[in-house]
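Got a structure here, written out as structure tokens. Questions coming.
The other protein chains are all here in position, but one chain of the complex has been omitted.
Moving on to chain A:
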Amino acid sequence: MEAVNLLSSNKYTEKQIGYLFISVLINLNSDLIKLIIQSIKNDIQSRNPVHVNLALQCIANIGSRDMCEAFADDLPKLLTSGDTVDSVKQSAALCLLKLFRTSNDVISPNETASRIVHLLNDSHLGVVTAAVSLIEALSKKWPEEFKGCVSLAISRLSRIVTSTYTDLQDYTYYFVPAPWLCVKLLRLLQNYPPPEDPANKTRLLECLDGILNKAQDAPKSKKVQHANAKNAVLFEAISLIIHMDSEPNLLVRACNQLGTFLSHRETNLRYLALESMCLLATSEFSHEAVKKHQETIINSLKTERDVSVRQRAIDLLYAMCDRTNAENIVAEMLTYLETADYSIREEMVLKVAILAEKYATDYTWYVDVILKLIRIAGDYVSEEVWYRVIQIVVNREDVQGYASKTVFEALQRPACHENMVKVGGYILGEFGNLIAGDQRSSPQIQFDLLHSKYHLCSVSTRCLLLSTYVKFCNLFPEIKGHIQQVFSADHNLKNPDAELQQRAVEYLQLSKIASPDVLATILEEMPQFPEKESSLLSKFKKTKPQVEEIENQVAEKKQRPQAVMRDLSQTGSITGKIIDLDDTVTTNGSSNSGIIDIFGTGAQNGTAPADNMQEVLKLMLKPNGILFEDPIIQIGCKLETRSNLARLGMFYGNKTNAAFDNFAVAVNCPTQLTDQLVVQAKPVDPSVQGGAQVQQLINFVCLQEFTEQPVIQVSFNYTNTNGTQQSFSRLLYLPIFINKFFEPTDMAAEQFFSRWKQLNQANQESQNVFAAKFPLDNDAIKNKLMGLGSKLLENVDPNPENFVCAGIIHTQALQIGTLIRLEPNRQAKMYRLTVRSNREMAAKTLCALLAEQF
């Protein structure tokens, strides 16, 4: 409170102490704020510039939101008015800057922008200095309104740079004219793209040229201050040159100048030179120039005593790495890694891994590098790194053997890092057979080697090793016995860790009961991994967000190197593309008996009767499948239903090399069916390219229950193997059955049986006793019933052997509740199927259809 009283005093000394107290010790939530703001307001309007300055400095030091609101209007007027004393203008400009940073809406740029920009021409360089800082912040937010500052800044800059040191008496610092103002102006110019106006452009380029020239002139003073001031301007100018990225000769000159600094006596300069060169390395113009200094940089890596300088050298090596020097640089980085500071190891490991992957021409080199990484800095090799090497080894066949051999040798060393065991375990498990021929890496030796490390590893590694062992069971049946012993060891079977125990138990069983074929299928080689952006890069970006920011600011147009794995996967075969099917359907589909031979008989317009009933019946219980296949065309379908609507996606695959033309699909429905089912097929392209697949959608609306299936006629012209044109025409059933419009209904036992009893009329039940066509396997039956579309109810039927289902068939006319009961007789291999529903036809149809399925 006393301090607030002091504020209102007229004596400078008292006022000063009052303001000092408030600036340093103010608590922004205090009630005194209002009083303080009032005092400040009074002082700002005072005629005494000293008081005004004190008040402004106080606002700038505190800069709270209340102050923003209170002074937002006064300050710009104060700043731009002609009466204001220069020192007050300086303080006002920076005060306004502080308020702007606190809340952006303090200034509205329209009226005051040009006046503020005009301050750049002020004769008092202190005012200009303060104004430039303000304009720099404002132009970031409103570049358009403050665009005028560019030309004024350039002219001011050129006047300073070309002045002799007698011109700017007060502002020359150790023979350097106005260094701080120059740096600020150069920084301001970095907010804007290079000037297009030719006059401005030439002036700016002359400035930059001048600055670069001065850097090479003999120094006017031996003092370090002179050198530092000169170089401060130089580095900012280089920063601007990099930002503009349009003048190759300037970039190269900058690069050369920095090159001389690389071996300068002063550590500061070496550090800054390395830092700036890092940015230059990303520019295409100067990249080559940077590479010339590779030797010096590598040398500084080895001899520098300040770790931050070495760190900059590493960053620079990373940035300047390209195909020509990759091996060299990676080797140097690996050597450095052995003695590097622990805090930077992880980042270095990522860098080396990214570089090695990006520039590997010979993937054996890549594998070597990564394994060496694991050996040198195993603890800092994060998971992503060794996942990546495994991805690459799996995807590249040519390197698999080499990787196995190298990993095997690495594992034989006495001190082996756990990550090496992980990588080794995986690779040997997949590709150990490639080196098993050699005596020294026979299966038994491989197994012993891995197992010797087993007990030293963490649980997750041991889990990985168990997987490897079971793969060995498949690859090397001769050592299966040993491996089974390991699995049956108590500390595996009864291990407290659930994952490990589960693996041990399951693998043991697997190795005992699975026949060699089955084992081989299960433990087949891993398929190739799909390409994605390297997880290494994303991890790297996460660990170094600031570097990312800097590089993005500088290199907006430049592309970040993307370490994407090369496309090593073979293009899938045509049949593989069409539909994902399970093997059983394709194998049955291709053995399509009853196809009329249509080869070599000339143009034929006969249409074969629809004979794909077998396939269609199979599709009764499955939503997707092959409808028809022969050497010319493959037709598959995929069904989606919702209440009484269904959508069938038809896929027509051209298996020949030549195109089909006049491709047409027409829907033929038996007349009775048209009243019960609306079928609408979307148009299909008349031409289908060789090897291509086209899709067609057919929509259905179920009006009433129906018995028959809709039929389509597929017709087109094709070229057969002899090169002659043939025509193809076929009628095919579509797999649309009444059960496709089922909605499963869950219900408890009482509900089911009460409903069952309700449906006891003769015309509501349909029963069928038939011999089983397929083996009476419970799981298979369950799957089929579930594929029917109704809900398979558990624990409802008192006899656990029986199966019951319930569902509602949706038609537009009505909902048909349906209950199904299937009673298998295992001894006789027969079934009794009972379907009860409130619509007779539905029950009958369903019963007949289902009888075919079991």
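Going forward, a residue touches a chain if its C-beta (ideal position, glycine included) is under 8 Å from a C-beta of that chain, and two chains touch if they have at least 3 such contacts; residues count from 1.
As a working rule, contacts and distances are computed from a predicted model.
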| item | value |
| --- | --- |
| Listed names "AP complex subunit sigma", "histidine kinase", "Nuclear transport factor 2" or "High affinity nitrate transporter 2.4", with the criterion being the UniProt name of the chain not displayed | "AP complex subunit sigma" |
| Sole residue of A:129, A:676 or A:790 that reaches the chain not shown, by the stated touch rule | A:129 |
| Among A:8, A:38, A:87 or A:114, the residue in touch with the chain that has been omitted | A:87 |
| Contact partner of the left-out chain, one of A:179, A:625 or A:653 | A:179 |
| Touch with the omitted chain, as defined above, among A:232, A:449, A:667 or A:731 | A:232 |
| Interface with the unshown chain - residue positions in chain A | 11-13, 16-17, 20, 23-24, 50, 57, 60-61, 63, 87, 90-91, 94-95, 97-98, 101, 125-126, 129-130, 133, 169-171, 173, 178-181, 183-184, 187, 225, 228-229, 231-232, 235-236, 239, 267-268, 271-272, 305-306, 308-309, 546, 550, 553 |
